[in-house]
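This structure is in structure tokens; I'll ask about it shortly.
The complex is shown incomplete by one protein chain, all other protein chains being positioned as in the whole.
For chain A:
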Amino acid sequence: MRGEVSRLAELRQERARAFRKEVLPYLRYMGQSGFPSFLSLLFIASAIGYVQLIRHLPADFPIVPVGVIALTPLLAWSPLRTYLFPADIVFIMPREAEMGEYLSKSLRGSFFKTGWLAAAVFMLYMPIYLQGDANIPAWLLAIGLLLVKGGNMAGACQERRMAWSGIRRISRLLRWTLTALAVAAWLTALWWQAAAFMVLCGLLAWLCCSLPKKQRLNWERLIHEETMTRKRYYAFFGMFIDVPVLAPSVSRRPYLDWIIPRIRYAHSQTFVFLYGASLIRSELGGILVRILLLGGLVCYMAADSQNLAGWAAVFAYVLTGLVYGLQLSGLRAVHCHSVWKHVYPLPEEKQIEQLLRVDRAALIAGLLLLWLPAALPLLIGGLFAPPLAALAAAFLYAATRPARLRRKLRVEADED
């Protein structure tokens, strides 16, 4: 029995090794793509901004809200890499009783990976925290937050066992809310008050977790989570090179879905319709929306502070616009292996033109939406040159991109 258990744990290690081996070549392609240079640039720009911020922290800086916003996601986020596959329902599920060591290895791995990330953000936040009231010494705060992290890992494990997805979502929302409250308590109250509040939150979470119907091991949930994680990796590497295609995850996104029925019914719109729906509902659409939200926030903050006479906002706008464009170019890979591309009576050249139309519309919409938070605070503040320069850069990018993308698509079509 013991031997069987360790064989399962070895299987997990083997799968983890195989995954690392699988993504290694993609990392190399990513390295050659210029993405690391872009990241370095972003890192340098952020580091300059960060150092300036902690040196001259404004008196009215919202220290506690920033701490809660920065720390909560990293403490509450509790992913689990199980390396489980759909076929495991047939081959490993019969040995469910022996899965303890397999899963505890996954749990340990996830705790350390997300823990390091949380620790890094904690270290970055400390210089800001210590300039405020700082009721609790940093080491004690670190212990408190570590306990919050541990509680979240345990809570997330219970959520994965829940039988109904609706209840699981509610439970997760509650866990995130309680985490935010506990973090706020640690940042504002005395240590014993914060500790007592954290224990109360933990008890409430435990009570709520213990009520719903649970499975011993929710295999489908674990496999789904693993598949989603792989998809995210592939979606990321897909920006640089062709990667294995997994069935895409789909989300209806009602705030964008209204666009699809408005695409005109016509033969000339066939692939506009297909790529439009794919863009809006696929993981790619979700990533683009997140880039717009995050980029918009960064642009707004840069514009609002009027750093470098407004040119910092232009810099942030250009960087975010390039990331958005780079990510958007992943659309061309969405149906590249679909049999219908060859079967539908639509010449390849027209398919390319229709894809370019979707790409152009999404690019212009994204660049304009990003421009608003970058430009409006500057225009209101009487600075006109930087927002106009940003607009000119956006037009230049949108005007030159289709030709480049068309060339790339033709080369890819010839290679097929």
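Definition applied: a contact is a pair of C-beta atoms (placed from the backbone, for glycine too) under 8 Å apart; a residue touches a chain by one contact, two chains touch by 3 or more; residues count from 1.
In this text, contacts and distances are computed from a predicted model.
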Given "Acyl-CoA/acyl-ACP dehydrogenase", "Cytochrome c oxidase accessory protein FixG", "ABC transporter ATP-binding protein" or "3-isopropylmalate dehydratase large subunit", the protein name in the UniProt record of the chain not shown would be "ABC transporter ATP-binding protein"
Missing-chain contact, candidates A:V250, A:A309 or A:C336, resolves to A:V250
Where A:I167, A:L346 or A:L372 are the choices, the one touching the absent chain is A:L346
Of the candidates A:W77, A:W176, A:F236 or A:F273, the residue in contact with the absent chain is A:F273
Absent-chain interface residues of chain A come out as 247-248, 250, 252, 260, 265-267, 269-270, 273-274, 277-278, 280-282, 335, 338-340, 342-347
